[in-house]
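To keep things clear, I will list the structure first and then write my remarks on it.
In this view, the complex is presented without one of its protein chains, the others remaining in place.
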Amino acid sequence: MTARRLAHRTSLLWLAALVHRLSGLALAIFLPLHFLALGLAIRGEAQLEGFLRWSDQPLVKLAESGLVFLLVVHMLGGLRLLLIENLDWRDRQKELAAVAAGISAVVALILLVRMF
Amino acid sequence: MNVRLYVWQRATAALMLPLVLVHVTVIFYATRRGMTAADILARTRGSIVWAALYGTFVIAAAIHAAIGVRNVLTEWSPLGERAASLFTVAFGAALLLLGLRAVAAVVL
Partner (left out) sequence: MSDARSELTVSLWRGAQQGRYERYNVPLRENQTVLDVVTFVQRHLDPTLSYRFACRVGVCGSCAMTVNGRPRWTCRTHVSTVAKAGHLEIGPLENLPVIKDLATDMRAFFEKWQQAKGAFVPSKTRHDAIDAIRPDSPARIAADAAIECINCGICYAACDTVRWNPDYLGPAALNRAWTLVNDARDAGNAARLAAVAAAGGCHACHSHQSCQEYCPQALNPTASIAGLKRRTAAAYLRGEIKA
């Protein structure tokens, strides 16, 4: 109805909530695939080894680093919620949310570097 | 989401905080060492600690992810409460089965 998007959707805390939701969805989609890959070991070590060698490709490593970012950012976003809901209210949450995203990015970047 | 789903979701979230840290550490260790399947399985086969940690992780993740996705479905999709609840149980069960199978695959 209103032609303009509600301006508050660019607020940092709203963005943090969106990142939290989208990362959760991505992880939920990834998880069954992850379990299936590990389950290859049931058929023997060779199957799992085959998969691990496939995953040595640069693009896959990049994706894995991305997944670690999603995991850490989702965890830190969830931690933020647990703090809001269980501790006394604190201001400066925007800064905390930004720091959480930053830490996630750093962790994922370090992993990426180590993989190459 | 009601209080029952909320308590289960927040409790599994809190439980997974240390488990995620363990998991990310394991990932870092494994990639640094460039481990093969044989290296990995040598460490996990027969390990009670591994089974306990990752078994717990799987159960918590299955519950947490199912409830989380349910919230997204009720808010962003046309599915009603009943359909969403059905999905939750199905998805959670699938994750539990596949996950415990994966843990068994590397531990047994």
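A and B label the chains in the order they appear, each numbered from 1.
Methods note: a residue touches a chain if its C-beta (ideal position, glycine included) is under 8 Å from a C-beta of that chain, and two chains touch if they have at least 3 such contacts.
The shown structure was predicted, so the numbers you read here are calculated from the model rather than taken from an experiment.
Asker: Which of A:I42, A:L81 or A:A98 touches the chain that is not shown?
Answerer: A:L81
Asker: Can you list, in ascending order, the chain B residues touching the missing chain?
Answerer: So the residues of chain B touching the unseen chain are 1-7, 10, 74-76, 81.
Asker: Please give every residue of chain A in contact with the chain that is not shown.
Answerer: 1-9, 11, 13-14, 17, 21, 81, 84-86, 89, 93
Basically, only the chains that are shown with their structure count from here on.
Asker: Whole-Å distance, chain A centre to chain B centre, using C-alpha means?
Answerer: Centres of chain A and chain B (C-alpha means) sit 14 Å apart.
Asker: Name, in rising order, each residue of chain A that touches chain B in their complex.
Answerer: Spelled out, the residues of chain A in touch with chain B are 21, 24-25, 27-28, 31-32, 34-36, 38-42, 45-46, 48-49, 51-52, 68, 71-72, 75, 78-79, 82, 85, 107, 110-111, 114-115.
Asker: In their complex, what parts of chain B are in touch with chain A?
Answerer: 10, 13-14, 16-17, 20, 23-24, 27-28, 31-32, 36-38, 40-41, 58, 61, 65, 68-69, 72, 91, 94-95, 98-99, 101-102, 104-106
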